[in-house]
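Here the complex is missing a single protein chain, while all its other protein chains stay put.
The block that comes next holds subunit A.
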Amino acid sequence: MPTPAPTFVHPHDLEGRAHAFPHRHLLGIEGLTAPEINLVLDLADTYVAQNRSQERKSRALNGKTVVNLFFENSTRTRTSFELAAKRLGADAINMSVDGSSVKKGETLIDTAMTLNAMHLDVLVVRHQESGAPKLLADKVNCAVINAGDGQHEHPTQALLDALTIRQRKGKLKGLTVAICGDVLHSRVARSNIHLLNIMGATVRVVAPPTLLPAAVDRMGVEVHHTMATGLRDADIVMMLRVQSERMQGQFLPSQREYFRFYGLDRDKLGLAKPDALIMHPGPMNRGVEIDSLVADDIHRSLILQQVELGVAVRMACLDLLTRGRN
């Protein structure tokens, strides 16, 4: 059977049409379709405008409860979700692993059942283990948003990256995006690889083989081991943080060697298109994967814009996942 052509739905036409985003949870980008992603981005665009206006608060989530359940340290993502929930009028509560009963030996499922009994609307979860949000989603009645799980996915980061690119380049389709650095340990990279593929961009990964996942070439990417080939004519250079804290054993001989060959500086950036833009999901290791001169270049670096749009994207996700639900 031929699939119907995706039709553009303006976000303002969405009232009462919860099925426009037909997912109960947002656990990953893998499995989403281009129209669904566009739907989130279109709605996020309207929230960007709202956030820049004097009247930043709206009532879409009045009376709803959003819990940020973070088993891993996070400042920007948690703050971003909290702000997003509050700007929509929801009650937002932060739970971090310190001070919760998780440290007392309570299992993840016990935690889920306990929270479930409190009638939440959205549970935003970050966890150090891949698949933990899926485990929770199977047990709770509310919507679950994956705010980063292990080395699996970080869907809202990929969505905000997409929105950032779309706002600056006007499109995603046909762009060449080079994702550089510690792809192996990066959930951001996986979500971006999925999203950019779905949206029709050309995706490259650029890293030494020790920092690439097995069979990464089967995830729809061109594999490059040098910045010289990987950055050539790229529209977007997406740098990843070297996640030393996740590394068991030695993946790299030294930080200075890494910076020499894989750190983004002006010389390497020169290989990309003249108007190529730089992104980084943060937090940055300056002098390891990125040179400060590049990171702070207001003409090329989108890093702060990513943070700004992150709030809007998360508002859109919260909105879509709670629409038509009581």
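Here are some notes:
Operating definition for what follows: contacts are C-beta pairs under 8 Å (C-beta built on N, C-alpha and C of every residue); 3 or more make two chains touch, one makes a residue touch a chain; residues count from 1.
The rule we apply is simple: contacts and distances are computed from a predicted model.
Choosing from "Potassium-transporting ATPase potassium-binding subunit", "Dihydroorotase", "Phosphoribosylformylglycinamidine synthase subunit PurQ" or "NADH-quinone oxidoreductase subunit K", the protein name stored in UniProt for the chain missing from the display reads "Dihydroorotase".
Among A:R126, A:H152 or A:R241, only A:H152 touches the chain that is left out of the view. Residue A:L108 is the one among A:L108, A:A143 or A:M227 that touches the chain missing from this view. In the complete assembly, the contact with the undisplayed chain comes from A:E129, out of A:E129, A:D265 or A:D297. Touching the missing chain, out of A:P155, A:G181, A:P213 or A:G310, is residue A:P213. By the touch definition given at the top, subunit A reaches the unshown chain through residues 30, 107-109, 127, 129-132, 134-135, 149-153, 187, 190, 213-216, 218-219, 248.
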